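Note that one protein chain of the assembly has been removed; the remaining protein chains are unaltered in position.
Presenting chain A:
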Amino acid sequence: MWEYSDKVQEYFFNPKNAGTLEDASGVGEVGAIACGDALKLMIKVDPESERITDARFQTFGCGSAIASSSALTEIIIGKTLDEALKITNQDIADFLGGLPPEKMHCSVMGYEALRAAVANYRGEVWEDDHEEGALLCKCFGIDEGMIERAVRNNGLTSMEQVAHFTKATGSCGTCVEGVEAVLEKTNAEMVAEGLLDPAQAFVMGAVPVAPGRQQRKSPVAPPAPASSRMTTVQKIRVIEEVLEELRPALRNDGGDCELVDVEDNRVMVRMTGACVNCQLAAVTVQGIQGRLAERLGMPVRVIPVPAGK
């Protein structure tokens, strides 16, 4: 049995806004009966203010699909179209007090239905990019298509990189073999298409030619010109800003992160709360490092220091 939050149960057993909407101004239909879930979202929009005045849903699907659909209507009623489009699937999941990892796609369905309904209202064509590949990493709800896309778009050639870009394999690790197979297959396709040097391609069980290759291009390289003009105080300000942006996501998982010190391009942080002893802390640190490097315009190394130091 799934561990459904009280809110999911509440919205499943007593869904709000279920049914059809007479004279809807926009209708979005996503999913298919073959996939096991489908959602038809109907919205009524005030043309003057572009505000969603009413919304109804019809859902074919499991408990969390129905709860997510109902939650979506509750979230968007009263919002302008532009405000509503800022909502992500995570907002829907958060509204429901979280969803089991295997059920995150239910919130994605809500996110897509909203886009489809708004596109329909605006007379645009909406493209369904709903992935139907097999769910590989159950801990994070990553399917084959997502891994393929990440591998292609970013030229990934190692399992380590895949974990950093998609989180897949980052928790329990039981999907390692499945993810390896996708990486191997995608790399082979890229080689065939001339997009990847065969020597770089990932081969299951083979020793990497140059372990770690590109991604370890010494994070402690000389500072880039842009950042060399930054004073330490300016750097700290940017770092604090970035950490502030990341904080909600960390807190969401029960953790937090604070800046301890900055020395040249070394950023010392203290991971607290659930981040302590979290087996994914390394992934989180990598994520912070990437974001900082991007905003500071220079390579940085984020070093977690033990609590209390």
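Structural remarks
We adopt the following convention: a contact is a pair of C-beta atoms (placed from the backbone, for glycine too) under 8 Å apart; a residue touches a chain by one contact, two chains touch by 3 or more; residues count from 1.
Note that contacts and distances are computed from a predicted model.
Hidden from the displayed complex is a chain whose UniProt protein name, among "Stage 0 sporulation protein KD", "Cysteine desulfurase", "Probable glycine dehydrogenase (decarboxylating) subunit 1" or "NADH-quinone oxidoreductase subunit J", is "Cysteine desulfurase".
When the omitted chain is restored, the residue from A:G19, A:G78 or A:G254 that touches it is A:G19.
Across A:L21, A:L39 or A:A55, the residue that sits in touch with the chain not pictured is A:L39. Not every partner is drawn; the one left out touches chain A at residues 12-13, 15, 18-19, 29, 33-40, 57-63, 65-66, 102, 132, 134-135, 138.
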